[in-house]
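First comes the structure, then the notes that go with it.
Complex shown without one protein chain; remaining protein chains in place.
So that you can tell them apart, the chains are marked A, B, C and D in the order they are listed, and the count of residues begins at 1 in each.
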Amino acid sequence: MNLLDAVLFLPLAGFLTLLFVPREREETIRRLALGFASVTFVLSLGLAVGYRAGGEFAFVTDKPWIRSPEIRYHVGLDGLSLWLVLLTTLLTPIGVAVSWNYIRKRVKEFYALFLLLEFGLVGVFVALDLILFYVFWEVSLVPMYFLIGVWGHERRIYAAVKFFLFTMAGSVLMLAAIIYLYTYAGTFDYAELLRLQASGNLAFRRTEGLLLFLGFFLAFAIKVPLFPLHTWLPDAHVEAPTAGSVMLASVMLKMGCYGLLRFLLPLFPQASRECAPWIVALAIAGIIYGALVALVQPNMKKLVAYTSVSHLGFVVLGIFTFTPLGADGAVYQMINHGISTAMLFLVVGMLAARGGSSRIADYGGVATPAPNLATVFMITALASAGLPALNNFVGEYLVLQGTARVNLRWAVLAATGIILAAAYMLWLYQRVFFGPAPESVRDRVYDLKKREWAAMAPLVVLMVWLGVASETFLPAIRQTNALILERARASGEVRVELSLPLEEARP
Amino acid sequence: MDALLFLIFASIAAVCGLNVVIQRQPIASALSLIGVMGSLAVLYLLLGAQFIAAAQVIVYAGAVMVLFVMVIMLLNAGAERPTGASLVASTLGVPLLAGLFAALAYVIFAGFPEPELVRFGQFRQGGAAELGYALFTRYLLVFELTSVLVLIAIAGAVVLAWREVKR
Amino acid sequence: MHLWLIPAFPLAGFLLNGIFGRRASKTFVNAVAVGAVLASFLWTLKTLGALWPLEALHLERYFTWIQAGDVRIGFDLAMDRLSAVMLLVITGVGLLIHIYSIGYMAHEGGYYRFFAYLNLFMFFMITLVLAANFLLLFVGWEGVGLCSYLLIGFWFLRSSATNAANKAFIVNRVGDFGFSIGIYLIYLHFGSLDFPEVFQAASRQPVEAGLGPLTLIGLLLAVGATGKSAQIPLYVWLPDAMEGPTPVSALIHAATMVTAGVYMVARCSAIYTHAPLAMEAVALIGLATAFLAATIGLTQFDIKKVFAYSTISQLGYMFLGAGVGAFGASIYHLWTHAFFKALLFLGAGSLIHALGEQDLRKMGGLRAKTPITFWTLLAAAVSISGVPFTAGFFSKDEILLAAYHHAPWMYWMGTLTAALTAFYVFRAIFLAFFGEPRGWSHAHESPPVMTVPLALLAVLSLIGGFAPVSRWLAPSFPAAQGHHETVLVAISVGAGLAGIALAWWFYVARPGLAERVAARLGAFYRLVYNKYFVDEIYRAALVQPVITSSQQMLWRKVDVGWIDGAVNGLAARACAAGDLLRRLQSGNLRSYAAWVLLGALGLLLTIGVAGGAR
Amino acid sequence: MSAAGVPLSWYLVLAALLFTLGAAGFIFRRNIITMFMCIELMLNAVNLTFVALAYHLRQVDGLVLAFFVMVVAAAEAAVGLAIILTVFRNRASVQIDEVQALKD
Partner (left out) sequence: MTHSFVPTGVELLRLSPEILLVLAGTLLLVLEGLTGAKRGRELGRLALVALGAALLASLAAARQPGLAFSGSISADGFATFFRLVVIAAGLLVALFSGPYLRRESAERGEYYALLLYSVAGQCLMASANELIVLFIALETSSIASYVLAGYLRADRRANEAAVKYFLLGSFASAFLLYGIALIYGEAGSTWLGQIRAALAGPPGSATPLAGAAAAFLFAGFAFKVSAAPFQVWAPDVYQGAPAPVAAFLSAGPKAAAFAGLLRVFMTAFEPVSASWEGIVWVSALATMIVGNLAALLQSNIKRLLAYSSIAHAGYVMVAVTAHSSIGTAAAMFYLAAYVFMNVGAFAVVSYFARQGERYVHVDDLAGLAWRQPVVAALLSLLLLSLIGVPLTGGFFGKFYVFTAALEAGLVWLTVLGLLNSAVAAYYYLRILVVMYMREPSEAAADLAAPPAPVRAALWASALATLILGIFPSTVLEYASKAAALAP
């Protein structure tokens, strides 16, 4: 039982504890949930402090769970998962805090499920056994389904079911791939698989490798979500309660990206490379497409949802450049997107809770009654639009620089997303916050309350921190990515074509 | 002689069997079925299964069919009316049945390629003694089991048919 | 030398005012904001003094900002002569404008916000010029864009202001798109983004004849510059940016931020000189912009719009200078332009402050009411018109000479533009200060806190040209060819004077003539008056199609129609199949029996007769 | 006894025929009792097969099996007729096509 196990299981303990609290004692339930989430976060800070770049995995626990076929409780932390775990543990107490006043019905179930969700999410990022990974993957699905379906808005049921079925459709294929991999390799253990891969004992026939790759890839791509598998996302986001949207956008979507980097590249280097051009094409299409569609959304939450499609396109793009720059940028972008989008959803959620709607047309001039809210949103919008010295810029730069190295045309196409990002963000901002405030807005919208400040301040700080002092975070990512890319390179010749127009022009 | 007997009773069995199927009056079907059973009993005798032949007449044609006839009378079941229709049954029925018979015949002829001639008296272990021995040794368990089966049948019949419904 | 202190002061000012300003008194806000810039200015001077004569680059590395793969980008600041000139302009003019703003903004809501933004702007602008690598430069670059956005939209209740702000930001983003790609290419080509390394490597490369990497980089950077410095085709945001408070127009949209593009081109001179095609492009863009904007300036009635087009036009000069290889002259013009253009705007602001009105047609005869404003504006006007021995005279002539040596037609074009410039500037002066008052009732001179900076800038506009900027910068740049040719100078001066005279003729001597000429020109006049309908063309050709196609095609059709449609279609298909299966479950036992029979026969045929299905 | 025997397969084919006839009756008859009788016909066919095979194998086992089939048939008859009786009580009909309330 090391620190990581504690971080992993504390939310589960919280979940179980909440089940035994009488449902009438809502305040106790809230406090308990906040307590569990906060303690988890504090403990997880210990992970960051204790993490030393260098080895393969830190805080490893490896115990047998199921004997035959052998499935192990094997968890560990590396630079890739470290920050994602922290992101999860950070956002959970924030989600609890912002739900304090908004969730009025079925309080007990809400917080219990919220903690269960944290358990699942942390688990996904630390599991080093494929089945364990799959277990957490699905475990995180169920509470989110309920969060959307029970505490969501008008079309919540449609959204929840759509969310569940999309994810399910992908994950069953992943399960098939996992099992197939097992029948091939005889193990579910990630480390063992890596060893097999390194020793060349995991060489698939071409179609076999491709199919396996696709099995995993579809699950991840749906989760990311990669264009054109994204249509569940806007619905889920619009209908989810604020805290749900936050966790969904900030953490759950990262599960897909994480999977790409953790499993696909190292385990199926050949297939990854072979499919990379297609995937990159989809990623770029998603960047532009998401941004364009976001531009014309009449609903704030939907708009933010489409920005996620766009932003996560960068992540996928970065990963499939197979360059350290791209991969580091992608991971960094995961964290960035987690924080910025969490903020966006928090603010939009707060607005919607005040104004009773998330339609843009119902707002205007919010900056007058709620200047602090406006300021916070401004910073977030700018971060989201990739303003330098704020978080997203670093990630996007690295991704695009990495992409440019592989193929300049890709980078050019992808960079258009940044122009559009400014357009949709500022346009949204203008329509919601600027202008004279109509009666309805002045009457109902008030500025940030203390708890809301407390929930958002850390994120604002982080946005700047991530934008300026990336060296706090990047070393761990670098080192892990180097290993991953090494593996992705190990078993195949590097076929990254350098197709720069300027190379051609050179005599 | 064997052949003649076989042909006669096989024909009776087949015709009665057909009659079971084509009659609209349940009672006519029942009587035809008794005819089938009777002719089968003769065929059993030809095959050297005296005990089974006897049982066929006593248990089957006697007891079971009497039960049927009784129920038919009890329910006063007249000629069936051409109610309802099953598209599946009426379209697929005949080809399926023809196919079934053809396939079975094929299997039988393929399974017994060289014709083995059945002659009366060549098989003499069909008596009660041999049967009884087998019944109480190798098939002891099954024998006991059938008693349970009969018990269930009685209990079931009781549950379903005896007492009036109390509401 | 703690270069970092120079940007740090305004940053601190921003944070202090941003966080505490709302509840603090105006005095506090003023003290913090002006104090921060003053400190910055003084520290600049001290640093300059300490590093004098600043022959080599002074580089300070602080910490690693981004590191990944083989990329290492530090938070590094560097000072050389180019950045020193820029710093002086920024902090100096910035200081004056800060002071001026105290008076100008005295009665505005969001006072603290304004100064916080201004300080933030100073921080980013200083970062921009001190940055020692492209990415850090880009930080400043985007940062000033942000501040520009915030300040244009300062009066956020007005939708025109917020529209203008959005436009400014987004158009700049388009430019930055090119810039970013340029940066990626620089990194790819040179393996570094640090200025010293990049420029040394660039200077070792052969001059490219065709479209080589350096040319490509140069062109892409120029795209960025056209955005920031409001050149064709991305100049459209600047006139709208006049929605911001006037000090903002002076500081950001005249003196400093918009010159960042010029600064960047000059900074990258090592690249450009090896990429003549890119140079040519820069020159052409500059020249075209200078001329086009000047023509539009002729027809505008909003005093700030006039000066805005003037800014665009003057920036075009600077581009022209850089494009023809006269980087020094270009910066020199930047330097003088900062004074007279800031002055023009501040003077205009003083008028607006006095009248609450910025339409020239509603002014007139203000000379007496606002004498200081008048005289200072006049100083600026003569300077921009290139009246000999004023600041503008020196720098403009240097550019024109260089242009002549590059291609004489450029000189002629430039000279024509100079005439136009003189005309429209004096048109504004005459319309505002001469003639009869047209529709204003009370006007008053601005308080000293505004007029003192005006006066100081007026002095600088007149004598600022004596600072030997281009000579001092000469070692930084490849030598520009061309020597003083009196005839050419005389021609251009004459053009300027002719412009002034014509303006006098049109607007003082023969009022009403202008309208008649305009009427005579008819369609052409309307074309120019409506700024060649460029905004409308952009909207119809770019913005609207994007919006419409996104909405109708991508969202409604692709997303909802196709993708969701496919998913729903699949679901519907499955449900239909399920329904069929359910319907087969008719409740009819004989049907069921037929199914059982079917199954049994199927099995019999496959296993019994055919002997297996595999 | 005459030496002219009958091929065993004839017996088996007769059984197959009876089995098929039983199935036919099950599918085409509408009266539940008749349907049930058709099942009895099928069981009889199986019994004939058992007996014939017992002859073929010269084993008593086949006969024992046939015997058990009879018992099963009897048990089924008892239960089946009881079920038919309950149906009749509730619906006053033994037409199978009228017993299809359970469907979608």
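As a convention for this text, a residue touches a chain if its C-beta (ideal position, glycine included) is under 8 Å from a C-beta of that chain, and two chains touch if they have at least 3 such contacts.
From a predicted model like this one, the values you see are computed outputs, not experimental measurements.
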item	value
Contact set of the excluded chain (shown chains only)	A, B, C, D
Residue in contact with the excluded chain [from C:66, C:183, C:366 or C:589]	C:589
Which of B:58, B:73 or B:145 contacts the chain that the document leaves out	B:145
Residues in subunit C touching the chain absent from view	571, 574-575, 577-579, 581-582, 585, 587, 589, 591-593, 595-596, 598-600, 602-604, 606-609, 611-614
Residues from subunit D at the interface with the omitted partner, ascending	12, 19, 22-23, 26, 32, 35-36, 39, 42-43, 45-46, 49-50, 53, 56-57, 59, 61-62, 65, 68-69, 72, 75-76, 79-80, 82-84, 86-87, 89-91, 96, 99-104
Absent-chain interface as seen on subunit A, which is shown	23, 66-69, 106, 109, 131, 134-136, 138-139, 141-142, 145-146, 149-150, 156-157, 160-161, 164-165, 168-169, 172-173, 175-176, 179-180, 182-183, 211
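Everything that follows uses one rule, which is that only the chains that are shown with their structure count from here on.
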item	value
Of A-C and C-D, whichever chain pair has more C-beta contact pairs	A-C
For subunit C paired with subunit D, centre-to-centre distance based on mean C-alpha positions, whole Å	96
Cα-centroid distance, subunit B relative to subunit D, in whole angstrom	5
Intercentroid distance (Cα basis), subunit C paired with subunit B, Å	101
Shared-contact residues (touching 2 or more other chains) in subunit A	none
Subunit C: positions in contact with at least two other chains	586, 588, 590, 593-594, 597
Residues on subunit D engaged by subunit B in the complex (per definition of touch)	1-14, 16-25, 27-31, 33-34, 36-38, 40-41, 44, 47-48, 51-52, 54-56, 58-61, 63-64, 66-68, 70-79, 81-86, 88, 94-98, 100
Residues of subunit A defined as touching subunit C within the complex	166, 228, 230-231, 234, 289, 292-293, 295-297, 323-325, 328-329, 332, 365, 367-368, 371, 382, 387-389, 393-394, 397-398, 400-402, 404-405, 408, 411-412, 415-416, 418-419, 422-423, 426-427, 430, 433-436, 468-471, 474-475, 477-478, 500-502, 505-506
Residue numbers on subunit B that touch subunit D, as the complex places them	1-3, 6, 10, 13-14, 17-18, 20-21, 23, 26, 29-30, 33, 36-37, 40, 43-44, 46-49, 51-52, 55-56, 59-60, 63-64, 67-68, 71-72, 74-75, 77, 80-86, 89, 93, 96-97, 100-101, 104-105, 108-109, 112, 115-123, 125-126, 130-131, 133-135, 138-139, 142, 146, 149-150, 152-154, 156-157, 159-161
